[in-house]
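All protein chains but one are shown at their positions in the complex.
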Amino acid sequence: MKNNLFDRLKPKESKFFPLLRDMAEVIVTASDLIIDCVQVTNHDDAVTIYKKIKEQEHKGDRIQNEIFEELNDTFITPFDREDINSISSIRDNLTELIKRCSKSIRLYSPKTMPESAKLLASLVRESGQNILEGVEGLASLKKKSDEIRNCCNKLKEIESKADDIYEHFIIDLFENEKDAVEVIKLKDILHELERATDAAEMVGKIMRTIIIKYT
Amino acid sequence: MKNNLFDRLKPKESKFFPLLRDMAEVIVTASDLIIDCVQVTNHDDAVTIYKKIKEQEHKGDRIQNEIFEELNDTFITPFDREDINSISSIRDNLTELIKRCSKSIRLYSPKTMPESAKLLASLVRESGQNILEGVEGLASLKKKSDEIRNCCNKLKEIESKADDIYEHFIIDLFENEKDAVEVIKLKDILHELERATDAAEMVGKIMRTIIIKYT
Partner (left out) sequence: MKNNLFDRLKPKESKFFPLLRDMAEVIVTASDLIIDCVQVTNHDDAVTIYKKIKEQEHKGDRIQNEIFEELNDTFITPFDREDINSISSIRDNLTELIKRCSKSIRLYSPKTMPESAKLLASLVRESGQNILEGVEGLASLKKKSDEIRNCCNKLKEIESKADDIYEHFIIDLFENEKDAVEVIKLKDILHELERATDAAEMVGKIMRTIIIKYT
C-alpha cells in the first residue's frame, strides 16, 4: 500500500483541493435535502430523504478517508495536517447534525413544522454554499484570499441569524406550545439545525486561520 | 520518573497489549453491569450497580493513564500514538455512556423499563465482547487480521441493530406515552445505550484502520 520514498516526497498537493471540494459538495447536497425534509407531509417521504442524507454522509466518510490516506502518503501538504484534519472533522460533524435532524423528523413526526424550521434549513443551505466557495478559494489562496474572507464573514452572519431565529422559536415554543411532548420534539429538531450553522461557522474560522498562516 | 535514554529506546511494545486488553475488559464488565441495571426493581439496587460501574470507570481511567505513560516513555510503539490515543478515548466515552445510563436510571426511577432497554443493554454487552476479541487480536495483527475484521463487522451490525431498536422505541414512545415526564426519562436512558453502541462501532473503525495501516 505504501508508495516508495521518492513518490512520497513528490508534492502531490493538487489532490487535496479536489477532495476538499468534493467534501464541501457533500455538505451542499445534504443541506439541499434538509430543506426538503422540513417540508415533508408524510412519513414515507421523510424516510426517503433520510436515506438520501445518509448516503451523503457515507460519501463524506469515504472522501474523508481518502484525505487521510493522502495525508499519510504525502510529506508535503498544502496546509498543516491539523488544519486539514479540522476541516474534515467539522464536515463530519455538520453532516452528522443534518442527518440527526432528518432522523428526528422521521422518528418524531411532529404535528406541525414551524416556519422557523424552514428558515433554519435555508440558512444551513446558505452556509453549505459559502463553505463550498471558500474551499474552492483555498486552491489559489493568495489570489482568492478576499473571496475566502468574504465567505467566512457570511458564515458568521448566517450563524448569528440562525441564532436569532432559534431564540425566537424557543421563546415562542415555551410560551405557546402546551403539549410538552411536542416541545421535546421540536426543540430537538430545530436545535440540530441551529447547531449545523455553528459547525459551518467553525469551518469559516479554520479558513480564516489558514489565510492568516499562509498568506 | 523518566527512564534513561537507553531504556526508552528499548522496544517495550509488549506492555501495550496487556493494557489494551485490560481496558477492553473494563468495557465488558461495565456492560455486564448495565444489563443488570436495566432490570432493577428498586432504587437501592440501582445505587449499588451505579457504584460498581463507577468503579469500572475509575479502573479504566487508571489503565488509560498507564497507557499514556507507556506512550511517553517509549519511542517505538506498536501503532501510531494517535491510534492508541483514539482507542483509549473511545473507551473513556463508552464507559462514560454506560455510567450515565445507569446514573439516569438511578436518578429518574422510570415507572417501567421498556423491553427495548434490555435489548439495547444486551447489544452493548455484545459490543464489549467484540471489542475484547478484536483488541486481543491486535497483539498478533498479521495472523489475526481476519478475526479482527470479523469483530469490526459485528460491531457495525450491532450498531445497526441498536439503531433499529432505538427507532422503534422512540416512535412507540412518542405515540403511546402520554406522560411527558416519562418521555423525557426514557428517551434519555435509551439514548445513552444506543450511543454506547455507536462508540463501540467507532472502536471497530479504528481497528480496521490499524489493519489497513500495518498489514
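When the chains are written out, they are named A and B in that same order, and each has its own residue count from 1.
Following the convention adopted for this analysis, a contact is a pair of C-beta atoms (placed from the backbone, for glycine too) under 8 Å apart; a residue touches a chain by one contact, two chains touch by 3 or more.
Note that this is a predicted model, so its numbers are computed, not measured.
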Please pick, from B:17, B:108 or B:214, the residue that touches the omitted chain in the full complex. B:108
Tell me which residue among A:53, A:184 or A:199 touches the hidden chain in the full complex. A:184
For subunit A, which residues touch the unseen chain? 167, 170-171, 174, 177, 180-181, 183-184, 187, 212-213
Sites on subunit B contacted by the missing partner chain, in the whole complex: 1, 72, 107-109, 179-181, 183-185
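Here is the rule we go by: only the chains that are shown with their structure count from here on.
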Angle of the rotation mapping subunit A onto its copy subunit B, from a C-alpha fit, rounded to a multiple of 5 degrees, please. 120
